[in-house]
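Here the complex is missing a single protein chain, while all its other protein chains stay put.
Read from first to last, the chains carry the letters A and B; within each, the first residue is number 1.
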Amino acid sequence: MGEIWEGLIAGFWLVVSLDADLVEVTLRSLQVTLTAVVIASAIGLPFGAWLAIRRFRHRRATIALLNALMGLPPVVVGLIVYLLLSRSGPFGVFNLLFTPTAMIIAQVIIITPLIASIAHQAIRDIWADYHDLLISLSTSKIQRIKTLLWDGRRALITASLAGFGRAIGEVGAIMIVGGNIDNATRVLTTAIALETGKGDFALALGLGFVLIGLAVAVNLAIHAIGQTESEGKW
Amino acid sequence: MIRVLVALFMIGATSVSADTLRLAVTTSFQNSGLADVLLPEIAADTGISVQLLVVGTGQALRLGEAGDVDAILVHARAAEEAFVAQGFGTHRREIMYNDFVLVGPSDDPAAIADAQTVRAAMISIATTEAAFVSRGDDSGTHKKEISLWDAASITPDGGWYRSVGTGMGAALNTASAMSAYILTDRASWLNFGNKRDLAMLFVGDPALFNQYAFIPVNPSRHAHVRHAQASILEEWLSSGKAKTLINGYRIDGEAVFTFNAE
Partner (left out) sequence: MVTPILPLTMSSAVVKRRGQTLLGPVDLDISAQGFTIVMGPNGAGKTKLLRALHGIERLAAGKVTWQVPVGDTQDRQAFVFQAPIMLRRSVRDNLAYPLRLRGVAKSEAFARAADWAQRVGLGDALDRSAPRLSGGEKQKLALARALIGEPDILFLDEPCANLDGRATREIEAILKDAQAGGTRIVMATHDMGQARRLAEDIVFLMHGQVIERGPAQAFFAGPQTPQARALLQGDIVE
């Protein structure tokens, strides 16, 4: 209990003193994760919607695979991305290993199935609901998808936020592909792992509280934006 | 949106600038805190920004083999020599040493504090079956531990022997939580913040000698490695200035490393 209290205090001081290292590590966490979420959403949301509307031969198998991929162990993803980006691997020439870009790639792989799967479920429910009406109004395919994406936007934001939550707290994969290099690839989670390794629990916990606070703040901010955009109350 | 993505990628891409060098080091070196003293001086004297990849010795050697780092600084002599012999490194340059210590619960159930040699201490732990935490991660420290059991003709086995497969810090946390014995390097121990009931019980046997060596990755294997920078760094690490800094480094008033580059 004492250590949790010390962690809270350490976190508090890190924030109020705007500790330069903390600011840098926090900004990098945000940069990596937000980029990964934007890319993964750009892939996952339309893919999920497409899966909900289109009927094709291996649809069930695709959905089952997608759901299975949600549980991808990050460490395994990290290891595979490491081997691909390693100088001795197929993409070694791009010199991406141990850069934020490598971390973004790993996170995109981890969270895209999650975002696509949640988007698929949400759009599927709305499509089941709207199907007859949209057919009756003889809507075009484009109009249907626009309607479904717009009316499902809350659920889609939730899907992206779930991806954000998974990515911002992820440590296994980005430790391997980022290398936790000070001033280059260190982010909040890998810094926490480092301080835990040093036995400095108060600092680790302090960083942990900053991480939690960051995740909460991003969620609140996005929900606030969603509210102002919506017409009428839901 | 595309522009934002491109911008973000650019930030990612710029992190490897011209005069950087990637050095794989062991957790024990990083945890000692010596890097925090040396790296700014290296940057000031040579203009090289050293990026540390803190991993176990096994992974450090793999990173060197794959050409993902420019040089390695580790402490597992046999493995290092094999690394150089296979052509992955150009040569092996000894820089400094520290020592391993046996840490354990302060009431010392295996009475290793009174042992004459580290061999006797290991035998005592095994015969009393006192809890012992092993790194179990193929690191330099783990290899050292195995060599100590071998020297004592013991095959550690049973519920008292806990192989945790983690870095030094995490293994120390486990030992601290279990009140178990553990082999660690002195620097990691002195810098460790969660000692609780643990105390340093056995030190000083020459068998606990822990030599750090610097190995540049072979540019004939991996043309892209920054061999010139690695040579500059090697020269600096074996310089008089490095000697002063390394020998003068103190944790809680105790010297940790001894410079011995030739």
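Heads up, the rule we're going with is that a residue touches a chain if its C-beta (ideal position, glycine included) is under 8 Å from a C-beta of that chain, and two chains touch if they have at least 3 such contacts.
Note that the structure is a prediction, hence the values are computed from the model and not measured.
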Chains in view touching the one left out: A
Identified contact with the non-displayed chain, of A:Asn95, A:Gln121 or A:Thr139: A:Thr139
Given A:Glu6, A:Asp19 or A:Asp151, the one touching the chain that is not displayed: A:Asp151
Of A:Ile43, A:Ile126, A:Leu149 or A:Leu214, the residue in touch with the unshown chain: A:Ile126
Missing-partner contacts on subunit A, residue numbers: 126, 129-130, 132-133, 135-139, 143, 147, 151, 231-234
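Everything that follows uses one rule, which is that only the chains that are shown with their structure count from here on.
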Rounded Å distance, subunit A centre to subunit B centre (Cα mean): 34
In the complex, subunit A residues that touch subunit B: 31-32, 34-35, 38-39, 42, 86-89, 92, 95, 97-101, 104, 179-185, 194, 196-201
Touching residues on subunit B, where the partner in the complex is subunit A: 1, 4-5, 8-9, 11-13, 15-16, 22, 27, 31, 49, 51-54, 65-68, 167-170, 172-173, 176, 191-195, 222, 224
